[in-house]
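Missing here is one protein chain; the remaining ones are kept as they sit in the complex.
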Amino acid sequence: MENEYLNGYHRMNTSDYGYWLPKGASTFAPEIDTTLYLVHILMVIMFVVWGIFFIMFLVQFRSGNEKKVVHSGYPKVIVPISMIAFVVIFDMYMLFGHDIPFWNHLKKDFPDAEKSTVVRIVAQQFAWNVHYPGQDGKFGRSRPELVDEKINPIGLDFDDPYAKDDITTVGQLRIPVEKPVIIHLTSKDVIHSFSLPVMRVKQDVIPGMSIPIWFEPTRTGNWQIACAQLCGNSHYNMKGIFKVQNQEDFAAWMAIQEAELPQDDEEVW
Amino acid sequence: MTNAEYSRQSFWRQYIFSVDHKVIGLQYGLTALSFLLLGFMLMVLMRWQLAFPGEVIPWLTFVVIFILLGLAIVFLAGKKRPYLALNSLIFFGIAALIWYFTTGEERLPGGIMLPEFYNQLGTMHGTIMVFLGVVPLAVGAFGNYILPLQIGAPDMAFPRMNMVSYWVYFIGGVLMIISFFLPGGAAQSGWTSYSPLADINTGQTMWLVAMLFVIISSLLGAINFIVTTVQLRVEGMTWFRLPFFVWTQLITAFLLLLAFPSLQIGAIMQLLDRVAGSSFFIPAGIIQGGKVLEYSGGGNPLLWQHLFWFLAHPEVYVLILPAIGIITEVVTNNTRKPLWGYPAMVYSLFFIGFMSFLVYAHHMFITGMGTAVTTWFQTTTLIISIPSIIFLAVIVFTLWGGSIRFTTPMLFALAWVPMFGIGGLTGLPLGLAPPDIHLHDTYYVIGHFHYIVAPGSIIAFFAGIYYWFPKICGKKLNDNLGKVHFWGTIIGMNLTFAPMLVQGMAGVSRRLYDGGLGYDHAQPVLFLNEWMTWGAWIIGIFQIFFILNIVLTLRKKSRSEENPWDATTLEWATTSPPIAHGNFITEPFVYHGPYEYNVSVNGQNVPYLPQHKKMDIED
Amino acid sequence: MEIPFTVSERPDTGLTNPKFGIWLFLASEVMLFGSLFSSYIILRTGSLDWPVQSDELNITIGAVNTAILIASSLTMVLSWTALKEKQFKRFKLFIGLTILFAVLFLVLKIWLEYIPKIHHGHILSTNTFFAMYYLMTGLHALHILGGVVVMIFFWGPGSKMWQTNPDQFVNRIEVVGLYWHFVDLVWIFLFPTLYLL
Partner (left out) sequence: MISRKRLGIIAGVIFISSQLFAGGSITGTVTYEGKIPKLKKFDMAIEPVCLMKHEKDPVKYTGRSEALVLGDGNTMANIFVQVISGLPEKEYPAPEEPVVLDQNGCTYMPHVLALMVGQPLKFLNSDSVLHNLHTLPEENDEFNVTMPKFLKETIRSFEYPEGMFAIKCDVHPWMGGFIAVLEHPFFDVTEKDGQYQLNDLPPGTYTLEAWHEKLGTRSAEVTIVGNETKNIDIVFKR
């Protein structure tokens, strides 16, 4: 099994990455990519059009070129004004056509928790602790005093019956494909940022707050969790494994994790 | 005090604790340029690490280059200009600082950079560039020197306060440098200093103390600028006869005055968190290294971000507005025609100044903001892009129908237009919340921001320095050296900053010590790190031409004309350099708008009509 | 060449430089205390266990201090009008009274509030309320202290200017007065926010 981790880790999806956006793998990646493309097309158009005017003027009105200096602006004021108006209209279209509705979708349309994978992630300097609720589907209570970096990194309170079957991993987020995922993000120490570039997911992880996010992976693959907020000296190395698996592989892996759980009141050191 | 009395003052009163705005402006300028050089040097060290992670930094090369530069200045200055030779101290100082970095296990053991030192460099690069380099240069130096001259004032409204604000800034800068020598090193939580990281990291205390000095200096300066502009305009200098540069300084001063207090409070609160054990920004139950930290809790980490960005977004406009002012002056002067759409520019400026307070939270889209707040801030952000486009439109369409001279300052000003254009355009995807999910905290942000401040502000400052150097020193900088400097700088800057946008698109995070080596998605674009590093070297090497140009020009005996650019604004109505005390021999009176080039008077074409010359312009 | 409008008013703005300067400074101060009050609101609304403030603080002393500051504002105005009426002695009396009130305020603040609280172990690290209390009142007390220093200067050595340049001296007192009223006003907001609400 451990070999599988290793190979799984090394088998990175090279075809997903290039000079441009990483290939998306979630249901809302296409929407974000569309806005990105649209804005960039606008940018290129603007740059080229203004650039043409700019260079034209520079050549036409260089000082050697004997022409009478004209006091007013461009002969047709409508040209610059329409260029600005174009931007305004485009901005409005982006805002009301894409960005505001999409952000609503992102923040308000949370999937049904019953039908999704629900995970808690507790970030710390410099690791992502992933907390699965286990069989009962309920997260156990955790308390800061109980934190033991080695055996109980998120401070689970084992007096809580819900906590007994909870599974925690260090930096290993595995989820089944084509099923919505809800992640509750929180941090033990400083602000981190949970980033999954292929999923177009990025969310600051703020201590003292639990922030839910959701997404739905559309294909399987091996990727990484990245930290996108300076969180200390080893920030650059704060990465985790992010695997989207089909349902059977995920269940098999989960079974192995559950086998490691302590049996009735067995002490763990 | 008469001018003669003034010149009889002691050396200290005349040059060190001077109350003359011109001397203070020069002090600001030299200090800020030194800080820019230092900030650049820190960046080159970082870039080497990013391009060649874990390899030995060629620190000896840097030290030798800086010592040679210093020696060159000493040599070129000669015996006649001992004060000029003193400037070499800056170069020796930077060489010594780099040498110091290689001592001690906690910075560069064996010339190999450690991550915590990388973070220190990154933090200090940002802080020094923004707070100690660009703003003091834009406001302290250009504003101080040029603004009173352009409105015909004898000095700033509060000359002694002016001196105090320089020295407070200077102390802040010195404290900032001293922090490198303290145990634990300089601040390493990023220039944004997000709590709680900044609350628990080493080195932050000195940063906060130094920042408080810088803030106080800026506040005093801002009051002075506003009062000067409003109260000391000479007769006839109505609001719409103000050169556009003065307008930008005025709005900038308002931004500084009203935005900085929030960081002042933030800095005091963070300082108390660090030294008095309060927990303004620290929630309960923080666990670091497996142990619960002893804080009462109850704080809010996001509060710091609100306080910080409430300053830091207007601060971005503080970086760019004076630059736009300089560009406007240079472009109109070299296009030889009035600024087309001057009122539009002024109204845009007011609008941008007002709006800049309402957009700040677009830096915080991914902190988990709700829909209403996000909608508000992305809408305001798109609205604030309109005045920026108006600025560009006015500058571009002012070129139409002119007679463009391609002088060195004009080259810089013209290059500024597309460069700032890229910077502004790349701001659009960042201002919209959904694309920002992908681009937030990536190199795209770095690329965007640096296109605004490096080819944006700094190139404008170069334009300003080339343009006003004859005013300040009475001598014109060499045009050929200037052009070499120009092309090298432009090419280097684009080579450095354009690849950042590509890396950012691929999702490479900023502030990574290994430049993304550890991340799969960064692999295809890793090679760009080397390009950027060579780009930074090109920028650096071509600045040598700039430094040499200044030194060689100051050595020259021949003086340039009083008004070498045939400019119309009031600063050219006096001698070059202006008389030491009071600026103007006789108080000027203003009859015209600021940019009356090629106007017709009595049927004759007048190439330029200075503001203080009385003539009747025909339409 | 002297700086124009340091003493006389500029016709089109109706202001002298120092007066305009102090207004701008106060605008900046408004932002400073505004940020502070906003922070207070954010921290208080976000807190789960904010103490009942009136139980922690001594309302009586707070009320007395409010009265003292209001009185000092009054004497400040009186001292300025005295100067306007060229009654230098009365000016000295009233500005002396203002200083006295200010010092009394500080004494009450420090000896009857800060010191007993610190003895009870209520310090910045106790909880966010006390941290905010010390920060807000401390910053205000520093402003009072600054005002006291300036007023003592104008009461003592600075008052020589009355002989040499009375117009400028009146302006200076007016500027100090504006500052002083602002500092009092801040307390008028601080008192209910911290003691009563």
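As written, the chains take the letters A, B and C, and residue 1 is the first residue of each chain.
Methods note: a residue touches a chain if its C-beta (ideal position, glycine included) is under 8 Å from a C-beta of that chain, and two chains touch if they have at least 3 such contacts.
All values derive from a computational prediction rather than experimental measurement.
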Shown chains that the omitted chain touches within the full complex: A, B
Sole residue of B:Leu30, B:Ala96, B:Ile112 or B:Ile544 that reaches the chain not shown, by the stated touch rule: B:Ile112
Chain A residues that touch the omitted chain in the full complex: 2-3, 5-6, 9-10, 124-127, 129, 149-151, 153, 169-172, 232-234, 237-241, 260, 262, 266-269
Missing-chain contacts mapped onto chain B: 54, 105-106, 109, 112, 114-116, 289-291, 513-514
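Everything that follows uses one rule, which is that only the chains that are shown with their structure count from here on.
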Approximate Å spacing (C-alpha centroids) for the pair chain A, chain C: 49
Complex contact set, residues of chain A against chain B: 12-14, 16-22, 31-32, 35-36, 39-40, 42-43, 46-47, 50-51, 53-54, 57-58, 60-63, 65, 67, 69-74, 80, 83-84, 87-88, 91, 94-95, 98-100, 102-104, 106-108, 124-125, 144-145, 147-149, 155, 188-191, 193, 195, 197-198, 200-204, 206-209, 211, 223-224, 226-237, 239
Chain B residues touching chain A - in the complex, by the definition given at the top: 114-116, 119, 188-190, 194-197, 200-201, 282-290, 292, 297, 299-302, 335-338, 340-341, 366-368, 370-371, 374-375, 378-379, 382, 385-386, 389-390, 392-393, 396-406, 414, 417-418, 421-422, 425-426, 428-429, 432-435, 437-442, 502, 505-507, 509, 511-514, 518-521, 523-525, 597-599
Contact set on chain C toward chain B in their complex: 1-6, 10, 13, 15, 17-18, 20-21, 24-25, 27-29, 31-32, 34-36, 38-39, 42-43, 46-49, 123-128, 131-132, 134-135, 139
